[in-house]
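For this view, one protein chain was removed and the others were kept in their places.
Labels run A, B and C following the written order; every chain starts at residue 1.
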Amino acid sequence: MDARTNNRVKIGVLGASGYTGAELVRLLSHHPAAEFAFLTADRQAGKPYGDVFPHLARLDLPDLIAVDDADWGSADVVFCGLPHGTTQKIVATVLEAAPATRVVDLSADFRLSDTDAYAEWYGHPHWAPEWQPEAVYGLTEVHREAIRRARLVANPGCYTTTCELPLIPLVTTGLIDPDTIIIDAKSGVSGAGRGEKLGSLHSEMSESVQAYGLKGHFHVAEMEQELGNAAGHPVTITLTPHLIPMNRGILATCYVRLADAGVDDLRACLAEAYADEPFVHVLTEGVAPATRDVRGSNHCRIAVFPARPAGTAIVLSVTDNLVKGASGQAIQNMNVMLDLPETAGLEQEALFP
Amino acid sequence: MDARTNNRVKIGVLGASGYTGAELVRLLSHHPAAEFAFLTADRQAGKPYGDVFPHLARLDLPDLIAVDDADWGSADVVFCGLPHGTTQKIVATVLEAAPATRVVDLSADFRLSDTDAYAEWYGHPHWAPEWQPEAVYGLTEVHREAIRRARLVANPGCYTTTCELPLIPLVTTGLIDPDTIIIDAKSGVSGAGRGEKLGSLHSEMSESVQAYGLKGHFHVAEMEQELGNAAGHPVTITLTPHLIPMNRGILATCYVRLADAGVDDLRACLAEAYADEPFVHVLTEGVAPATRDVRGSNHCRIAVFPARPAGTAIVLSVTDNLVKGASGQAIQNMNVMLDLPETAGLEQEALFP
Amino acid sequence: MDARTNNRVKIGVLGASGYTGAELVRLLSHHPAAEFAFLTADRQAGKPYGDVFPHLARLDLPDLIAVDDADWGSADVVFCGLPHGTTQKIVATVLEAAPATRVVDLSADFRLSDTDAYAEWYGHPHWAPEWQPEAVYGLTEVHREAIRRARLVANPGCYTTTCELPLIPLVTTGLIDPDTIIIDAKSGVSGAGRGEKLGSLHSEMSESVQAYGLKGHFHVAEMEQELGNAAGHPVTITLTPHLIPMNRGILATCYVRLADAGVDDLRACLAEAYADEPFVHVLTEGVAPATRDVRGSNHCRIAVFPARPAGTAIVLSVTDNLVKGASGQAIQNMNVMLDLPETAGLEQEALFP
Partner (left out) sequence: MDARTNNRVKIGVLGASGYTGAELVRLLSHHPAAEFAFLTADRQAGKPYGDVFPHLARLDLPDLIAVDDADWGSADVVFCGLPHGTTQKIVATVLEAAPATRVVDLSADFRLSDTDAYAEWYGHPHWAPEWQPEAVYGLTEVHREAIRRARLVANPGCYTTTCELPLIPLVTTGLIDPDTIIIDAKSGVSGAGRGEKLGSLHSEMSESVQAYGLKGHFHVAEMEQELGNAAGHPVTITLTPHLIPMNRGILATCYVRLADAGVDDLRACLAEAYADEPFVHVLTEGVAPATRDVRGSNHCRIAVFPARPAGTAIVLSVTDNLVKGASGQAIQNMNVMLDLPETAGLEQEALFP
C-alpha cells in the first residue's frame, strides 16, 4: 500500500472528454494534494486519456471508463462535467451511493435553489429535488463559508461568475440600482463545448461576432437569483451574450446606475471587498481589463469607469471561462471544502501572447 | 483622345495606402462609371500601387504620388482617406483650387457641424471653419437629398453608421426614449487602420477582447449630433467600443427604452423606413445578425429583440466597417452626388466563409 | 414568357448547402449570363436559401429542393457539389436524363481517367465507369480546348489546382525533374467543408497547425496523373497537406530539382505560359505570394525562388481554395464550355484585409 497515495484526495471526473473535463485534469494533475480515482466519458470509454486530449498524453492517468463503471466510493471528490439536464440523477446516485463523497457539479442543474423556477426555465421538472437543498452555490468569494460545509456545490457558470463578482458587492452595499442592470457579455467559443455543432465551426465563427440566446439565456435565472439575494428583493436584468472568435475568455461590460454614489465609491467598494482575495483584482482608475490578461488562469480582473450620462457607470470584468468560469473555480471550491490552501493547483499565471 | 475615358468620372484618392484607401480602389476599380485620376500616399510616393497592396497588383492603376503633386482639377471627385485632424486644411485647398471638384471626406474632420464642439472634442481649433457649413453629413439613407447637392460630404464613421441606421428612425418617430440609449459596439481590428501600433499586433489582439476609448470616444460627438437632431433636443448617450479579434465587421448592440411602443412597432418602423433601400435590411422576428453576413459588402443588417425588463428592447446592427462603415458608403455618396445608380460599384455579395 | 430569362444560361446546383455551393451561388448571382434553375440540398429541402446562408439572403433565389425533385432538363449546366463518392451515380442520371445538359462536377469522382486506379485509391468500384471517358479534367488553363467540347468536366481539387498550375509547365518543358517533386501544402479550414466534425471546430483549429492525410491523401492520385501526363511517364510525388487556422486560402510550397536549367528559366517559362491568362500571375523576382492576396478571388499567384542547395528551387503558389480551387474554376470552365467570356462572373478583386 502506497502511503503517499493514501494521503491524497482521490478525484473522480464525470464527463472528462469535454473541455471543462480536460481543464480539470490539466489543473488537478499539478495539484499538490490530489490524484485521480477515475475519469469517465461514455462514448470514449476504454481509451487512454491522451488519445482524446493529446496535450495531456504525457501524464500518468487512468483510462477513460463509462459512468456506470465508476466506483463512487473510490473518490473523495467527484467533479461532474456532464451536460446540463443530465446531471441531477447521476449526482443523486453518487450522493446516495457514497456517503463520504463530495460533489462539485459544473453543470447548471443545481444552481437554482427554487426547483419550480428550475422547471420553468429549463422546461422539465427537476430530477433530484430532494438534493437541491443540499446544494450550495459555488461562487467562492461570496459563499465561502457555506461551501466549506457543503457536500454538493453547484459551481456557477462562466457568465455568472464574471458578472457576479463585480456586481454582488455593489448591489449588497446599495451603491447601484439593482433593477436597471444591463450586461453585455462577450465569450470565447470554448464556452459552447466540444460538441460538433455547425455554429462552433472555425469557418462559421472566425472573422465574425454575433449576439445569441436573445430569447432568454438560462444564465439569467442564476444571475437574477444571486443579485436578487444581494438586493433583498427580486430583480430583473438584461443580459446579452455574444460569441467572439477566440477560444477562451469572457468579458462582461455592465452598465449600471449609481444610487447616491460616485464612480470612485464603486471602485473603492470592490477594492475593499476583494482586498484579500488571491484571484480577484480591482484595477486602478483608467486601466481596462482584456481577456488575454487572464487566459489560462483562475483570475478575475475588474475595472470601473464613469459613463457619459450623469449617474451611470460601466463595470468591466474578465475571466477565463474554462478556469475561473468553470474548472478552476471548481477546484477552488474543492480546496475550500477540504480545508486545503485555496490557491492549491491554481497558481499558474495567464498565458500571453 | 479616348472617348470612353472622357465619359467616366475621374477619381482622386488621398491617403490611398491605408485600408480605407485600398477599399476605395478595390470597389471603384469595378465601378462602371469611374476611373482613377491619381492616388496619393506621401510615404509611398513613386511606388506602383501593387507594391503596397499586392491583392490589387493586377489592376491597371496610376502609381502613388505625393499629395503635393496631385492635380486637383484632374479629378471630378476626391476621396479623402487621410488621418483625422490632418484633413481640414487639405480639403480646403482642394475645394478652393478646383471649383468643379467635389469631395467625400472619410475622416472625422467635417462631421461636426458646430466648430466649437469640434474644438472641444478634438482639442484643437477647426482648421477650415469656413468650409464646415458646406459639409453635409453623409449617412446616405438619412441625408440623401442634401448629399445630392453637396460639394463636400463628411462621410460618417463606422460606429456611427452602424448605430444611426437603426436608431435614427426610432428616435425620429418617438418610439424610443432618446435620452437613455446605451450602445455596446464591437469592432474588428481594421478599424484601427494600417498604422504600426502595439495594440494592433496579431499577438496582442488575437485570442482577446477588450473595451477601449472609455474616457470618451470621439464618435460619441457625431452620434449625439445626429441623434439629437432626430430627437429635436440634445441627447447624451453611452457608447462603449470594443476590439474583437477579427479584421472586418462591426456589431452594435443597442439597449433602448420603449416610449409607448412595443418591440414589434420598432421592427415595423425600421422595416418601413428601409423598405426601398438596397443596402439596409431589417431581419424578421427571431433572426439575429452576424458580421460575417456583411463581410466585404455595403450592407447593413438590423434586428430588434425584446429585452427582459418590461419596456425595453435590444436593437442589433451589423456592417462591414471598411465598406458601409467607410469606403462603400463614400462611393454610395458619390453615386448620389453624381446622379449615378446608387448601387453602382457596390453590388458585391458578402464573402463567407 | 420572359425573353431575358430565355437568353440566360439556366444553372442547377447540387449540394448547394455546402461552402462550394454557397460560393457558386455568390459568384453566379453576379454572372452576366446566368440564372438559377434549381438549388438542391436534401437535408435542407424546402428552406429559403437565405435561411441556410444569411449572407446571400438578399438575393432572389429559388428555395432549396431535394435532389430527387430536380428537373434535370430545366438546367443548361449542372454544378455538382456533392461529397466525394456520392456523385458518380447522380451525374450518370443527369447525363442520361437530360441529353442537352452539361455537368461540372466539383467532387473527385471523375478526376481519375483510369477507373482501376480510382477503385484502388478510393476503396470502392467506380459507380459510373461508362461516363468516365466523357470526363475532361477541368484545369482550365491546361485543358481549355478539351473543356470547350466537354459534356462532363471533372473540376480539379484545390490542392491540385494550386500545385499543377506552376508545376505542369515546368514538367512539360523538362525544366525540372518530375520524379523528385516534394509539395508541402497549407490549406484553410473551409477545405474540410461545412460538416460538423470535431477537427473543424474553432476551439480545435485556431491557434494550431498540423499535417494531416499522412497515410495518403487522395489528391495525390490526381496530381500524379496530371504530372505524369506532362512528364510522359508515371511519376511519384510527395504531398503533405496541412491545416492552417484561417478560413480560405491554400499555399503550396514546392521543392523541385532543376534539370539543366536555372531558377530564372523556371520563372521565364511560367511567365510565358501564363502571359495571356487572366487568372494566373507570375510574380517578379524576390516577391513571395500570400494567400490574403487572392482571398475571395479566382486568381493564382506564383513565384519561383532559388533554394540553398545547388540545382534546386522553391516554387510557391497561392489560390483561394473555394474559388480558383473549386467554384470559381467551375464557373470558368462553364464559361469555356459555353463560349462565354472566360472571366464572366469572376472579375472580383481579392478582399483584404
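Quick notes
Quick note on the criterion: a residue touches a chain if its C-beta (ideal position, glycine included) is under 8 Å from a C-beta of that chain, and two chains touch if they have at least 3 such contacts.
Note that this is a predicted model, so its numbers are computed, not measured.
Shown chains touched by the missing chain in the whole complex: A, B, C.
Among B:E35, B:D76, B:D184 or B:E207, only B:E207 touches the chain that is left out of the view. From the options C:S203, C:Q225, C:S297 or C:Q348, the residue with contact to the unseen chain in the full assembly is C:S203. Residues of chain A that touch the chain left out of view are 19, 22, 26, 29-30, 53-59, 190, 206-207, 247-248, 281, 287, 289-290, 292-297, 299, 301, 347-353.
Considering the complete assembly, chain C touches the hidden chain via residues 179-180, 182, 184, 186, 188, 203-204, 206-212, 214-216, 220, 236-240, 242, 244-249, 251, 253, 255, 286, 288-292, 295, 305, 307-309, 312, 314, 316, 318, 353. Residues of chain B in touch with the missing chain: 19, 189-190, 194, 196-198, 200-207, 245-247.
We adopt the following convention: only the chains that are shown with their structure count from here on.
Ranked by how far their CA centres sit from the centre of chain B, the chains are topped by A. Mean C-alpha position of chain B lies 36 Å from that of chain C. Contact with two or more other chains is made by residues 203-204, 206-207, 245-247 of chain A.
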